[in-house]
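Structure incoming, see below.
All protein chains but one are shown in place.
The first chain written gets the first letter, and so on, giving A, B and C; residue counts start at 1 in each chain.
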Amino acid sequence: MAGGPQRLASGGATIDRGAPVRFTFDGRRLDGFAGDTLASALVANGIALVGRSFKYHRPRGLLGAGAEEPNGLVRLGAGSAVEPNTKATLVELHDGLVSSSQNRWPSLAFDVQAVNALLSPFFAAGFYYKTFMWPKSFWEKFYEPAIRRSAGLGRASGLPDPGRYDKVNAFCDVLVIGGGPAGLMAALAAGRAGARVILAEQDFVLGGRLLSERHEIDGMPSSAWSAQAAAELDGMPNVTVLRRAAVFGSYDSGTFGVVVSAAPGETGPRQTLWRIVTRSAVLATGAIERPLVFGGNDKPGIMLASAVRSYVNRFAALPGQQITLFTATDEGWNTAVDIAAAGGRVVAILDTRREVSPQLRALAPAAARIFLGADIKAGRGRLRLTAIDVVDRDGRAERIATDCLAMAGGWTPMGGMAIHLGGRLAWSERIGAPVPKSTPAMRIAGAAGGQLSLAESLASGAEAGLAAAEAAGHAAAAMAIPRSSDDVVTPFQRRPYAKTRRPAFVDFQNDVTAKDIALAVREGFAIPEHLKRYTTLGMGTDQGRTASLNAIEILADVTGHPSTELMPTSARPPETPIAIAALAGASRGEHFRPKRLPASHDWSAAHGGSFTEAGPWMRPRWYTRTGEADWLTTVNREVTTVRTSVGVCDVSTLGKLDLSGPDVAVFLDRVYTNLMSTVPVGKVRYGLMLREDGFVLDDGTAARLGETHFVISTTTANALRVTQHVEYCRQVLWPELDVSLVPVTDQWAQYAIAGPRSRDLLQALLGDRIDIGNAAFPYLAVKAFDWDGVEARLFRVSFSGELAYEIAVPASVGAAAFERLMDACVRLGGCAYGTEALGVMRIEKGHVAGSEINGQTTAADLGLGKMLSAKKDFVGKMLAQRPALAAADRPALVGLRPVDRAGRFSGGAHFLAPGATPSIEADEGWLTSVAFSPSLGHFIGLGFLRNGARRLGEQIRAYDPVRGRDTLVEVVPAAFVDPEGARLHV
Amino acid sequence: MSDGWTRPAPAFPAFPPRPGLAVEEIVGRSIVTVVARAGQEAALRAVVETALGVLLPEGPRRVAGQEIAFIGIGPGKWLAIGLPVAALAPLADVAAIVDQSGAYGVLSLTGAGARRLLGRAVAIDLDDAAFGAGSVATTIIEHVGVTLVRTAATPPAYELYVVRSYARSLAHWLHETMG
Amino acid sequence: MRILCPYCGERDAHEFSIRGEAPMTRPVVIGVPMAEAVAALHDRRNPPGRTREFWYHGAGCRSWLLVDRDLRTHEVFGATLASGAF
Partner (left out) sequence: MRYSALSLAWNAATGHRFWKPAWRDAEPKPAYDVVIVGGGGHGLATAFYLAKNHGVRRIAVVEKGWIGNGSVGRNTTIIRSNYLHPANTRFYEFSMKLWEGLEQALNYNVMVSQRSILNVFHSDAQRDAYARRGNAMRIAGVDAELLDTDGVRKRYPFFDFDNARFPIRGGLLQPRGGTVRHDAVAWGYARAASDLGVDIIQNAEVVGIDIQGGRAVAVETTRGRITADRIGISVAGHTSHVAAMAGLVLPIESHVIQAFVTEAVKPLISGVVTFGAGHFYISQSDKGGLVFGGDIDGYGSYAGRGNLPVAEDVAEGGMALMPAIGRLRILRNWGGVVDMTPDGSPFIDLTPVQNLYLNGGWNYGGFKATPAAGWTFAHLLATGQSHELAAAYRLDRHATGRVIDENGQGAQPNLH
């Protein structure tokens, strides 16, 4: 038969018989239709065994037809696109779909680990905590590896996810969650009122239960009515309908998270995260049916009655040849009616209630036997249900042959999202379950709010939609509620938990039985939270949808506490499991974070630049030339070139802040530790900032461009933090000071020109546009000038210790300026240098950088104690005087070199006295920065050494066990090259 | 003496046109940050009106005159668009005037697709009622700070100001998202 | 969580960074007894309820704000420019 051997000849609300589809399950080629789910196609192909449970590896079939499915978990796809643990009930069937079962070896029908079931007397709840302790050493070697081997259900690919993901922001007046009868009515009501509406439905078709039931609305089949409603909504410009949309969380201030999946074959992102901000929401997520707990209730072929109706009515797939019904509700009887109407055979109807109405009895198909006050002692069969052992109200036992049992145990409203933000649930005696309460932020409609009948659903949906639209300012006329077929729901009758010797499953996926719950209670885990954690009940991929309420009822029976006291008080996102990649979106791989590129980037890339991350920036580490054996050769060449000739380095990444206003000098005096008000116009001063707690925040320069105008620099790494800090000082601490702050890091491309021939380079480039003679433009001078029509600034500052300048131009001409500089530089025999050479030279000079200014050091630690002005208050001054910060024996900055000049050491080594046994007490400090100095021909380093200032000339060990090194080093002043600074002033 | 090197370089790669969406870089536009001195906002407003013929917008709005537009980016802070920094000299007594022409790359996005594209990007309601012509928002797109301006209602037209160093990362994102 | 920035309008909280609860006194200046200065910088009332905090709209208008918020519910009652908070 087309679409599978168990496919009915007619019917099926969503399948397209004109669109046959081929797919595979465990390698078997099977047929289905477009509009099937993988689950419905498996049912149509007569496949009952679809998976193995987690703990005991018991054979399992489909339990449900939707998001509640605990058993039918498959591995989808192949290669890197594998998606484990996927609920077959939520997979939209498409041509070429590849699926396989999980958690079994070697095959689904024969699974070696099913032996676990034989040991189930030992594997009771909480078993792990009591054992595997003897002998101690066995845990790590034997027990734990064994436990880990049996972990998990599906297997991940282990390969990078090849999918593309995206994110969308959306805003609306009304978000309707769920596109069943209540959701459709809510969206129609709010949409017709003119509100901006988003309707999100997890399924690929709108309609919810309307697709699975044989109801009538306005005289047409309910599935036809829902198609009509969907068409109207799709046509409204103010309504956005999201299908395949899983609303997974309700967050603060009306924000919701939704993952929308692409349709099969659709190009574009596999999934898109919608971040929806709404004025209010309508929760219309429906309810799911409860299984009945009895011995052997997990045999493949035993399903929820509502799922059976879905398979029969929506997908025209008959889940068995001889079907029985086990119900605790009136609605359950519809299942028998629908099966019979579809031409299926109902063998028996078992109702747990001792009496039912004559009208209900009249619904039963003629051939079906009826048992009232019935219970099932056992479900039988190995890989599929073959029979049930029934007891009726008079105690008569009987075995009935059946291959499919439909269970109707009442309903659990899906109200979890209503309490994501801390709302409350109320116990409804009418349906025997907790239901959420409506709030202005979230109105509950339909079965999610316990309105189980179709008429109630439609009416409550319309009411909620209208109210939400009105709250958003859209006046609306009341909406006519469509006439619907009568499906009056009788109040729920609680069924006492039947004791049985056989395993009666409450949580199917995690193999938690009624006995496990009783045992947990015996051991004191008698409240739901303890029970859940002790037994793993509700912790599976189905999030306990079919387990939670039965567990509460059993717990109530065992403990004697009323169910109302045991219901959940909180729920958290995600309401439905969502892929990690969907939350991450496009921020992956190279694009995990954006890159900042300086204007010279293309030049560097074309000239051998090798790049490194510096905060958000990419900077050249060095510029490799052909024939250079390794990076050290390159860096040595760059350093030597700067020290002997001239080099150019892009320093645009340093943070730059433009500060101006009448009070700017006063302000900077308070922000920096040293005086800035005394800097003459046209001069630059090195400055230090502390945090309020007295530790060093950052260092940089302040250049006074005018009486009331400064531009200050920060380190690359701290630019944002310093900006935030200075804004805090300006806006919060001293709003009375008239100071403007404008970040200009991106405005100015800035290049360092360093080396004895740097003046020659500038002379060649700038000619007489600016007088750069030592007298006219001495060390620490700054001047703005016109560079052939470009506004430029020249600073005479030096990080390398050489005669050096920095020239700044607007970044929009930065690339051209860098090329000009490099042309002139190369003509003089100079070169571009990268961050590595920059680092070597600053260590040679003993200048501190991020490894030293690491947030844990004081000005004195850095050898900069003199920069704390005694003449004024400044941020951090007060708390820098705390005893431990002012202590004399703190580790202080020193220089280090290997006693054997051929030796080497590395940053992160600790200082120990020669001969000392390593211990915390013997630890005297650590190396922060190390480089090979081509100028000196050996390694040099900076470090913090206890009492460092008084220990020059001592020998000490640089102890580096993680690198297997232990080097004798000599303590020297923290300046290796030109310690007098003579080269700066030439 | 200028040999043409004063011409600003583009910040973005080119964007091939797509149906319903044109993305173009506006190169060489003058952009100046104007910050009112303490207590001088009213005075600044008066000077701007007399000298430039524009009413400074209150809040995050764009107001355009003949040659210049002002975009509100913070309390007492605007971007002045269109005139070089020298032309704003009359404002200097009551405001800080800082040239940022080199700092930004500017994109113009036009067409029905522009709103859809930007709607994916910014966590701001771009509905006509909430973000009509003249609206301004300084916010982020995929970790990159931007200032978004709605310049026209129909067809929807926007300008996007991004600091130059981030322009290529943002361009990558736009290319990816435009499909 | 969304915060109504007095300049930019309503924005998601991730555009902001938080300095923490606003101290009742201006934090630290020379002349204050050390114990008070230490307390001003470090101590927090941290009530399980409504409080005022300093937030910085770094991704927007770069204003420092005083945000009035409930720590139990995350309800944001309002935000004002922090200028003159001390």
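In this section, a residue touches a chain if its C-beta (ideal position, glycine included) is under 8 Å from a C-beta of that chain, and two chains touch if they have at least 3 such contacts.
The model shown is predicted, which means the values in this text are computed figures rather than measured ones.
Participant: Could you run through the displayed chains and say which ones the absent chain touches?
Facilitator: Listed by label, the shown chains it touches are A, C.
Participant: Just name the one of A:G235, A:G268 or A:G422 that touches the chain not displayed here.
Facilitator: A:G422
Participant: Which of A:Y311, A:Y959 or A:F976 touches the chain that is not shown?
Facilitator: Checking the options A:Y311, A:Y959 or A:F976, the one contacting the hidden chain is A:Y959.
Participant: Could you tell which one of A:P20, A:G96 or A:P160 touches the chain left off the display?
Facilitator: Of the listed residues, the one touching the omitted chain is A:P160.
Participant: Looking at the whole complex, which of A:E140, A:E736 or A:D889 touches the chain that is not displayed?
Facilitator: Checking the options A:E140, A:E736 or A:D889, the one contacting the hidden chain is A:E140.
Participant: Touching the missing chain, which residues of chain A?
Facilitator: The missing chain touches chain A at positions 54, 81-85, 121-122, 124, 127-134, 136, 139-140, 144, 147-149, 151-161, 163, 165, 167, 249, 251-252, 255, 257, 273, 275, 420-422, 515, 519, 522-525, 527, 529-530, 533-534, 536, 539, 541, 543, 570, 572-574, 577-585, 587-593, 595, 612-613, 691-695, 697, 850-851, 854-856, 879, 882-886, 906-910, 912, 918-920, 922-923, 926-930, 959-963.
Participant: Touching the absent chain: which residues on chain C qualify?
Facilitator: So the residues of chain C touching the unseen chain are 1, 12-14, 17-21, 34-35, 38-39, 41-48, 51, 53, 69, 71-74.
In this section, only the chains that are shown with their structure count from here on.
Participant: If you average the CA atoms of chain A and of chain B, how many Å lie between those two points?
Facilitator: Inter-chain centre distance comes to 33 Å.
Participant: Taking each chain's centre as the mean of its CA atoms, how far is chain A from chain C in angstrom?
Facilitator: Chain centres of chain A and chain C, defined by C-alpha means, are spaced 27 Å apart.
Participant: Check each residue of chain C and list the ones that touch at least two other chains.
Facilitator: Residues 12, 62-63, 81 of chain C touch two or more partner chains.
Participant: Enumerate the residues of chain B that touch no fewer than two other chains.
Facilitator: 123-124
Participant: Which chain B residues qualify as touching chain A in the complex?
Facilitator: Contacts found on chain B: 1-3, 5-9, 11, 28, 33, 35, 37-39, 95-96, 98-104, 119-125, 127, 130, 142-144, 163-166, 168-170, 172-173, 176-177, 179.
Participant: Over in the complex, which chain C residues touch chain B? Could you list them?
Facilitator: 6-9, 11-12, 15, 59-63, 81
Participant: Taking the touch rule as given, give the residues of chain A at its contact with chain B in the complex, in rising order.
Facilitator: Counting only chain A, the residues touching chain B are 166-171, 196, 268, 275, 277, 586-587, 591, 593-599, 617, 652, 658, 660-662, 737-738, 740-742, 744-749, 788-791, 809-817, 820.
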